[in-house]
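For this depiction, one protein chain was excluded, whereas all remaining protein chains were kept in their positions.
Moving on, here comes chain A:
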């Protein structure tokens, strides 16, 4: 038994203190890519000062440009997923669906993509071929063509196998004005289906993590679903695909951009049992887990039932539900009513969600 201190020495609460920690990270940390506050700060403090403009400042999923009389949506995204192949999809699927969905969230009909590959020396050509084939098939399924591309190779150890960057363009139909700033108190908040599947699928196959249940990513193109929604009503205020940072990050972005509050009903948020179990096991909140084939829509309440019916009639929106509403109270904040009748704030995530110890 070790020597112990004199138990009569009292712990003096007057001296209970805590240290002052870090304020800013002078180097890039993983959280800068997490889609939360750290990512936002990088955009605000580094990118916007360097090349900001009015279009960029709108910070939508895609930029909407007036070009030669047409309204063009334009977006780009880099894909660095590990592993390259996972239940429900692959890097190739994400590279198409992610960019196509960013275009669709401004109401655009996606038309063409670029695809740039960064390959690490030593990667098997067969792997690149599988990804390229998946990308081609996903493009066909999404109704877009890959019309330009690029290939670069970095030395072994300077990359993580394969990175893909895609950019896409599409046309925004006349009379459609969909952006986060347009959320209004009274809007119904609709989610197109069960949440958290992509994030849990990825976590389940990463090294050392196996929940014993196979969960497939929800990666899917959403432009057809958006077209179905717009056929029901052109007056859609906001669309967003809740990718990294999950539903929580998307709703916080919308609340802040529009200066409104968002109120969710926890019981109505569709969380599949496997996602709930995995999140319970890891100490994660499903609201913060990534999706790749879901959208959240803000529509005026009178049109909500029609939009809901249109979504449910489409295979990608069969599980659509109204999960809450946009309110005038607590502007910039997302609040959830818990199953027991209490409330809590759903904050913008800082960086990546960290699994809790217990």
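The rule is simple: a contact is a pair of C-beta atoms (placed from the backbone, for glycine too) under 8 Å apart; a residue touches a chain by one contact, two chains touch by 3 or more; residues count from 1.
The rule is short, and it goes like this: contacts and distances are computed from a predicted model.
Choosing from "MoaD/ThiS family protein", "Hydrogenase formation protein HypD", "NADH-quinone oxidoreductase subunit H" or "ABC transporter ATP-binding protein", the protein name stored in UniProt for the chain missing from the display reads "Hydrogenase formation protein HypD". For the chain left out of this panel, the touching residue among A:77, A:187 or A:325 is A:77. Interface note for the absent chain: among A:39, A:106 or A:192, the touching residue is A:39. Of the listed residues A:119, A:178 or A:335, the one in contact with the hidden chain in the full complex is A:335.
Think of the hidden chain as still there; on chain A it touches residues 1-2, 4-7, 9-13, 15-23, 25, 27-31, 33-44, 56, 59-61, 76-81, 94, 98, 102, 180, 198-199, 202, 208-209, 219, 243-244, 252-254, 256-257, 273, 276-277, 280, 282-283, 290, 292, 330, 332-333, 335, 338-345, 347-348, 350, 352, 354-358.
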